[in-house]
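The complex appears here without one of its protein chains, the remainder shown in place.
Presenting chain A:
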Amino acid sequence: MSQPHRLPTGGHIDRATRLAFTFDGRRYEGHPGDTLASALLANGVRLVGRSFKYHRPRGIFSAGVEEPNALVELREGARREPNTRATVIELFDGLVAQSQNRRGSLAFDWMAAAGLLAPWLGAGFYYKTFMWPAAWWERVYEPMIRRAAGLGRASGLPDPDRYEAAHAHCDVLVVGAGAAGLAAARAAGAAGARVILAEQDALPGGDLLNEPALEGWRRAALAALDAMPEVTVMPRTTVFGFYDHGVLGAVERVSDHLPEPPPHLPRQRAWTIRAREVVLATGAHERLIAFPGNDRPGVMLAGAARGYARRHGVRAGEAAVLFATHDGAYEAAHAMAEAGARIVAIVDPRQDSAAMQRAREAGFDVRAGSEVCGTVGHAALRGVSVRRVGAAGRGDAFAADLLMVSGGWNPAVHLASMSGAPLVWDEALLAFIPGAPVQRERSAGACRGVHGIAAAAADGAAAGRAAAEAAGFAASPSFALPEAPAADCRPFALWEVKGRGKAFVDLQDDVTAADMRLAHREGFSHIEHAKRYTTHAMGTDQGKSGGIVGAAVLAEARGEPVARVGLPRFRPYTAPIAWGAMAGEGVGRHFQPTRRTALHAVHDALGAVWLDAGIWKRPAYYPRKEDADAWASVLREARAVRERVGICDVSTLGKILVEGPDAATFLDRIYANTFSTLPVGRARYGLMLREDGIVFDDGTTSRIGPESWFVTTTTAQAGPVMQHLEFHLASAWPELDVSLASVTDQWAAIAIAGPRAREVVAGFVQGIDLSNEAFPFMAVADCTAAGVPARLFRISFSGELAYEIAMPAGYATHVWQAAMAAGAAHGIEPYGMEALGLLRIEKGHVAGPELNGQTTAQDLGLGRMLKKKGDFIGRVLAQRPGLTDPSRPRLVGLRSVDPSRQIRAGSHLLLPDGKGRSEGWITSATRSVVEPGWIGLGLLREGEARMGSEVIAANPLMGEEVRMRVVSPHMHDPENIRVRA
């Protein structure tokens, strides 16, 4: 096929280059400058889709984002994208598209039988029809309806393309590069403002692209903008939302016009634009008229037909009828006549106008005082019925294959409305236009009802100048504005032509004027309710063409003016946006950052199995070939600690330097126990409460100088504790002279634990007498470790003789290797988080599962730590009866009676005879290396009184019940002999 409807000349089409594409498997050709829609029309393809509900044949209706019908599946494989509008897809060589929402072929869609059921498929039919049996809704009716109604298919495969976010700042953002937008950007740019001009189309110009006589002005404007270094023109960029404080969202389609993104380039870029002033020059969408059969392929918005002829060099029909209610649409008839089409008739409900006279002079058959009351044809328009306005009957028939419709213009007020500006009814234009701005924005041109290129350009220039001035720039020199005749766009109020047949107010969602009346009868009379009841304006086009028409039908039913009915609230997005663009680069490894300790490479070399601890990567265990399973590794590592010596990376603990004359006072208030009595060179276990008396965090804190403290936190709470400290210092006690610095990243830390820890540490640490007398449990001192400055702590989480060595992070690998070398003779083994957890459960140390934001110090057996004298955070609210209730679950140890029976954290604790009632639960569970069998920590009501008795650990999810003995949580070395050895 050789594009039989392509004009020989004219438009923004590069006829020298041919682009091959396929639609529904058939091969066609088009040219650069085409959209998929214009190329299809050039090839005579009229039928492009099936409607949402009734599966009626549909053709190309518009030439832009408002397209309700021509939704296609674009591309193949993983790049297949459903519901793309053929009217905005730039043609590229090799493009593959398919029609959607059909069974069988597009021409014979057997789902079209739904049309026969139409009388029973009105708005909300599924709420009423598929009521019985109720259980069928989810399993039968809903899947059936979803299959029948609908849009395209997603690929179901991972998106192969990259997306990225980007941020832009400007003094003046101009949205839309039509005559108004170009003039606004030029005026603001000439004033010296930083300007961004965003245009959704690939070509800036808007309606100028349909005016060959003004091409010179368009090019001059673009050249002028190009010469301004602070002006950025962004084509293919849809501004989709206007948020608070001058923040707007936009998506730039970087590579959508290409078969696939070039190397290193994203497919799309999501911009967050922060603008001091905004000029909205978003234009207007042409309004449909609801008349019977207004959805037939061949019925098209008048401006679209004009655009296909003038911009794309395509004749959308051979015999055309224009049905218009205002002068602004008449240019379509002239454009089609120039393109070689026969103008069969012009149907206008008005009696006379300037454009009607001109049309008569051009020899067109102008039917004044008339309306289109029906269409003939099936998969393509064959004829149009015309009658006197309001007359009964089927009217006179005209043979035509193109019916151009215009019921007026709907100003694109979406962004203005989102910015908070009210919408104001303009009785002359029968349209809502933006009211007084709430944010620093102004509208210019057709989006505020100023029609005609000359008027819009003048309006845009004034808006651009005013915006620049508001942003602090002096008035700019003026420049030539285009001159063009203006047409009167005030329409005759004809929203609907009543008659037999479906008159659609929403083509995409198959919503008819009758559906709007039904909504009113059913009580859904508010526009927001009617929208949801009928799905009016809920498609991808969001009612850009017919939303106001539906509102007008509803208004008539309510007996109220359209102004009072209003439009549904505009919300982002102004046009469909690929969700990938919103995710940006935040997928895969960029979903959240991965935090690595300085020893990451060391663990990797040891073959560590990784565990995610928040955003940290920590070694779970280090499997060896001889280990039968993960448990074998974990038990081996834990045994090494209990019997010899182990080494563990504890760098993830939060570390905070607290320094100043009032640091001790500060810590006394922050911690529930006392720190001011701690001598320099000693560490103490500390417990922090939240203000509500619940335990917040724990850790060891050391006094490293008279006014200098080294606070450690759990890994999970490092950030929150730092915030907590900063907040109280800044707001509660600003009089305290204390400084805080997070030093978590500065210091790496290694634990060396086990009976032989002292010998190992002695092998690589210098400058400290490690004897028990000189460096006892809870001692702290600076030292040299393998030649680098370090700090040694004698603290233990495992319950063994243990040390922690902190060193500047860049030396961590060096020190680790020195420790491994020193420990080789002692059988040192690295141990991971699993073994660490096992060891601390045996020892009865609480950790995250016990510090769960619901437990008190008493619950955890730490009640005696709360100081009696002096205030501290959480003291008062910890006294609440609910928190001091002696019957609250208390921390206990648990040991399985049958050592082979596994227990699981989360299991509930039942009394052997007390059927059903939970007395508590297991918080942490593990296998023990001290005594064979499973042990755990748990919170058990009257836990202390139940020491020695049996409980049942019930896990209904796994169908398990395990007999457990309640024991002290300190299952290993309760006298602390080993840690003090």
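Basically, contacts are C-beta pairs under 8 Å (C-beta built on N, C-alpha and C of every residue); 3 or more make two chains touch, one makes a residue touch a chain; residues count from 1.
Assume contacts and distances are computed from a predicted model.
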Among "FAD/FMN-containing dehydrogenase", "Ribose transport system permease protein", "Ectoine/hydroxyectoine ABC transporter ATP-binding protein EhuA" or "Sarcosine oxidase subunit gamma", UniProt-listed name of the chain not shown: "Sarcosine oxidase subunit gamma"
Contact residue for the chain not shown (choose from A:Gly363, A:Pro593, A:Gly916 or A:Pro956): A:Pro593
Residue touching the undisplayed chain, where the options are A:Val609, A:Val788 or A:Leu877: A:Val788
Contact partner of the left-out chain, one of A:Gly566, A:Pro808, A:Gly848 or A:Gly933: A:Pro808
Residues belonging to chain A that touch the chain removed from view: 162, 164-169, 194, 263-266, 272, 274, 585, 589-590, 592-598, 600-601, 651, 657, 659-661, 708, 735-737, 739-748, 786-789, 808-814, 818
